[in-house]
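Removed from the display is one protein chain of the complex; every other protein chain stays in position.
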Amino acid sequence: MLKDITFGQYIERHSPIHKMDPRAKLMLLILMIVFLFLSHGFAGLSLFVILLFAGIALSKIPLKMFLRNLKAIWIILVFTAVINLFYGSGGVLLVSFWKIHIYSEGVKRAVFMALRIMLLIMLSSLLTYTTTPNDLTDGIESLLSPLRFVGLKNAVHTLAMMMTIALRFIPTLVEETEKIMNAQKARGADLEDGKLLDRIRALIPILIPLLISSIRRAYELAEAMECRCYNGGEGRVRMKRLHYGKVDLFAAITCVFVCVGIILANYYINF
Amino acid sequence: MDNIIEIQNIGFEYDDGERKKTVLENLSLNIERGSFTVILGHNGSGKSTLAKLMNGLNKPNSGKVLVDGMDTADTETEIEIKRRVGMVFQNPDNQLVASIVEEDVAFGPENLGLSPEESRARVDEALKAVGMYEFRQKSPHHLSGGQKQRIAIAGVIAMKPECIVLDEPTAMLDPKGRAEILKTILKLNREHHITIVLITHFMEEAEQADRVLVLHKGAILADAAPKTVFNQVDMLKQVGLDVPQTTELLFQLRSGGADISTDVLSVEDTAETIARCFFLEEN
Partner (left out) sequence: MAKIIEVENLTYAYGDGSAFVHDAISDLSFSIEKGEILGIIGHTGSGKSTLVQQLNGLLKPTSGRVLFDGKDIWENPKEIRKVRFQIGLVFQYPEYQLFEETVFADIAFGPKNMGLSGDELTERVKEICSVIGIPESYFETSPFDLSGGEKRRVAIAGVMAMRPQVLILDEPIAGLDPKGRRDVVNMVAEYRKAYDATVLIISHNMEDMAMLADKLLVLNDGKLLMYDETRNVFSKPEVLREAGLNVPIVTRVFEELKAKGYDVPTDIFTVDEAVTYLSNRKAGGSRA
């Protein structure tokens, strides 16, 4: 539920993957995605499959949670596969009717593309299932911090502050929306039926009070932040420091092996 | 006398674009270090404006506000003044910044540029002072109103302030939450020696204060010890204040001709007063 965005998709477990530094997880995920797209063939992908299943097993999160995320994008998967089915023209001609010709190369390509997207989604899930949005925010802020040397210091801090406040206030606003909806329903507002235009019009009694209250909240929050010596992030030192640990090192080495494996597979195994 | 806050002949106008409205006029007031002052006043009496003047969130149009001798109009000492005079507001939801309790409490220390170790120590200490240490990893939206307000107070004490100004901190809470906050405030004043300025429209909360001020239409109508102020029930009711039932009872008995004082608030003291007036002569 949206109300519990503080924990987002996070699933609490005690596992080495959960213990990893969010920065390490983010960087390694990006590295893996790059190599996923550099990989030419099934040999390379099989390395990712091994890596992914090792990760899932270590995370102690049931496989079906990962498959659930795939269900949400099945249309994209089917679409990608079908488009690619007609694309290649190498190999054996398998099907031919009217103007449509499907070659074995096309089938291979379709499976490859679909598998690649599945791996992408499942690897990303491994990050979001094992990292709280708060840790992710801290990780992103920390990773972007080198930008301050090119004059973007405020941008990085502002972005992080925005994410923090969003995480803090989304549950509050969701609750408030529910309250206002109920209050207007108690006055007979009809939010479920009617034509599209009527339904859009029915949103006004909800959106206006919500907007007014959000502005009031923003104003009060700004004052409260000022009272707590907030100065646009000037001279701010975070209490929580991120630390790389042994797990991060192991994970990094494993991923480097996978990368080397991909390069070798791309050169020597043509499958 | 050692004053933490000195307000000298200030005036404050509120300008909403169309018309100017005078909120405070020629008001002077000192807050003694270590004291517990309650400011009573109904909605629109200027009490919130006065609160925000005490740490420089509002700047007076005329006159001066000094915090430990520093002028709030001076931009150089702005941050230091806000550190020394912390503020807690009415709506607990709108003053918490982070979605993890301890990270929220750390917000002030982080802004002050303290080392992570120092921030950590202060956060733990502040959470223990308000009795919320076990909740440090929780998300604020899973807490009750009273608990959220205690987190807000912890966020202020983590800056090690000299004084805390609380602007109607209990207005949105249920009776249990109100009791929690009052207990916390008393503890901070008595044990941690933090100067407290509590703004409220509940007379009950004024009972334990050293000094009670009644604000009406931007002026100070009364400034005395709680007992003295509570004896002026007519005036309190006239300025639209909430009179507790104990006071109301004593007041009506007095209006009915009984020779009884109205300067007590607690149930025990009221019973004692009634017993003395009504039952002793029966013996």
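Letters A and B mark the chains in the order given here, with residues in each chain numbered from 1 onward.
Assume a contact is a pair of C-beta atoms (placed from the backbone, for glycine too) under 8 Å apart; a residue touches a chain by one contact, two chains touch by 3 or more.
Keep in mind that what you see is a predicted model, and the values were worked out from it rather than measured.
Trainee: Given the contact definition stated above, which residue among A:89, A:104, A:158 or A:182 touches the chain not shown here?
Mentor: Hidden-chain contact among the options goes to A:182.
Trainee: Taking the full complex into account, find the residue in B:70, B:121, B:171 or B:235 that is in contact with the omitted chain.
Mentor: B:171
Trainee: Quick one: say which of A:16, A:41, A:205 or A:233 touches the chain that got left out.
Mentor: Touches the omitted chain: A:205.
Trainee: Going by the contact rule already stated, which one of B:149, B:246 or B:262 would touch the omitted chain in the full complex?
Mentor: B:246
Trainee: In the full complex, which bits of subunit B touch the chain not displayed? Write them out.
Mentor: 42-44, 141-142, 144-145, 171-172, 174-177, 201, 237, 240-246, 248-249, 252-253, 256, 258, 267-268, 270-272, 274-275, 278-279, 282-283
Trainee: In the full complex, which residues of subunit A touch the absent chain?
Mentor: So the residues of subunit A touching the missing chain come out as 1, 3-4, 175, 179-180, 182-190, 204-205, 208-209, 212-213.
Convention: only the chains that are shown with their structure count from here on.
Trainee: Applying the document's contact rule, which stretches of subunit A touch subunit B when the two form their complex?
Mentor: Per the touch definition, subunit A meets subunit B at residues 3, 6-7, 133-134, 164-165, 167-168, 171-172, 175, 216-217, 220-221, 223-231, 235-241.
Trainee: Mind pulling up the subunit B residues that touch subunit A in the complex?
Mentor: Checking each residue of subunit B against subunit A gives 52, 55, 57, 79, 82-83, 86-87, 89, 91, 93-100, 103, 106-116, 119-120, 123, 139-141, 152, 155-156, 159.
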